[in-house]
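Here the complex is missing one protein chain, while the rest keep their positions.
Per-chain residue numbering starts at 1, and chain names A and B are given in the order in which the chains are listed.
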Amino acid sequence: MRKVLFGAVAALAFAAAPAVMGAEEEIHLPKQEWSFNGVLGKFDKQQVQRGFQVYKEVCSACHSVQYLAFRNLQDLGYSEAQVKTLAATYEVQDGPDENGDMFKRKAKASDHIPKPFANDQAARAANGGSLPPDLSLMTKAREGGPDYVYNLLLGYEENPPAGVTLMPGMNYNKYFPGHQIAMAKQIQDGLLEFADGSPNDAAHIAKDVTAFLHWVAEPKLEARHDTGVRVILYTLLFTILAYIAKRQIWSRIEH
Amino acid sequence: MANTAHVHAAAPAGETRRDFLLYATTGVAAVGGAMMVWPLIHSMNPAADTLSLSTTEFSVAGIPEGSRIIVVWRGSPVFVAHRTAAEIEAARKVNVSELRDQEKDEVRVQKPEYLIVSGVCTHLGCIPLGVKATDPKGDFGGWFCPCHGSQYDTSGRIRLGPAPKNLAVPPYKFTGDTVLIG
Partner (left out) sequence: MSTEKTRLQRIFEWHEARLPLVSFVDHAVGTKYPAPKNLNYFWNFGFLAGFMLMTMIMTGLFLAMNYTANVNMAFDSVERIMRDVNFGWLIRYMHFNGASFFFIVVYIHVFRGLYYGSYKSPREVLWWIGVIIMIVMMATAFMGYVLPWGQMSFWGATVITNLFSVIPVVGKMITTLLWGGFSVDNPLLNRFFALHFLLPFVILGLVFLHIWALHIPGSNNPLGIDVAPGDKIPFHPYYTAKDAFGLGVFLLAYFTMVFWFPNALGDPVNYVKANPLVTPASIVPEWYLLPFYAMVRSIPNAVIGVAAMFGSLLVLFAVPWLDTSRIRSATFRPIYKILFWVLLANMVMLGWCGAQHPEGLPLVLSRIGTFWYFFHMFILLPVVGWIETPKPLPASINTPALKPAE
């Protein structure tokens, strides 16, 4: 890993950064070890919890995770009471009440995590015209998946290579298509203290938040792997039986 | 067998083994197919987001004595009545043994002045009238179902008409003036 560079919190300014580079070049993404890869891959719940902390304290200033509801956090090992308490620290709009007015109330476990901006226009206005994309599906919506998100977060260069002129408000990133990204470098060593005291250098922070984002994008991954193993074993049994039965039946004739 | 031209004479022992194999294979296939049906059927059951919306919170502070409101719980109406002393008395002096669905008013309320019952007629699911002041309330001062004329009393119990059961009491709890249903 290149030590010089430390990346930004997940955000890929999809609509915002124009691809200046004309010819497409192959960008090589260094592959990472993920606990959720493999036949029986599972999320590291502690890691995903830490990633949620990163999202909450850093990313959520600009990025929404619109498909994530507070109740989903119970899958990470938080208790129902913890989730309710957490939800109650947020306010959501509800209404109309009997007077026809919209009102604010404390969020419930069934509510989705509120977005930082009321709408896309407000988000653009607050971010120099760039729209910070929703992160709920980010690890599935980009070529390279979690490896891309992780590398992008760490892939900033303070000084772009010779011959590259950055557009105003843009930042140079090795892994972003076109290399000019509206999001500035966010993730630094010691950016935050993890509640469980885990290492908080930039690489660890990026890894944890990426794991969190992959959990948000694919919350049924563990069920998928578990079910898959059962289904494959059962199908294998059927296939073997069917093969023996077929041989038996065909042994009756010359062929 | 339709065509036996190429069939070898099989020994009886082989026959039995073959039969077992066929039954085993067919059985595994049939069970596998059935197991695949379950996810399809189960997808029709309430989804996680639907289940998470199963509580409703509201305050009884704003309901004047003698009036009734509707709150929505799980997509269906719940009647909340702030009963007058006369209404409570009417509900309590009824001889329970004469009722179709025998329940004392005391077991149907947590605070006597507030009756909280499902707003769905136990006959065929219509919404009985009686919430608005101008609604017909039936002969027993409770609710009147316009579909088939079922009449409920001030405790939401069935008194006349085709409905078999009293209006159901949903699970709820008071915290001060605030009620949490579900």
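What we mean here is this: a residue touches a chain if its C-beta (ideal position, glycine included) is under 8 Å from a C-beta of that chain, and two chains touch if they have at least 3 such contacts.
Predicted, not measured: the structure shown is a model, and the values here were computed from it.
Trainee: With the full complex in mind, choose from A:Lys31, A:Lys106 or A:Lys246 the residue touching the hidden chain.
Mentor: A:Lys246
Trainee: Of the residues A:Leu137, A:Leu166 or A:Leu192, I need the one that contacts the missing chain.
Mentor: A:Leu137
Trainee: Of B:Thr25, B:Ser118 or B:Ser155, which one is in contact with the hidden chain?
Mentor: B:Thr25
Trainee: Identify the residues of chain A touching the omitted chain, counting contacts across the whole complex.
Mentor: 14-15, 19, 24, 39, 67, 72, 133, 136-137, 140-143, 145, 177, 217, 219-220, 223-225, 227-229, 231-232, 235-236, 238-240, 242-243, 245-246, 249-250, 253, 255
Trainee: Could you please point out the chain B residues that touch the chain left off the display?
Mentor: 1-3, 5-6, 22, 25, 29, 39-40, 42-45, 47-50
Just so we're on the same page, only the chains that are shown with their structure count from here on.
Trainee: Mind listing the chain A positions that touch chain B in their complex?
Mentor: 69, 71, 108-110, 234-235, 237-238, 241-242, 244-245, 248-249, 251-254
Trainee: What does chain B use to touch chain A in their complex?
Mentor: 6-8, 10, 17-18, 21-22, 24-25, 28-29, 32, 35, 48-49, 52-53, 55
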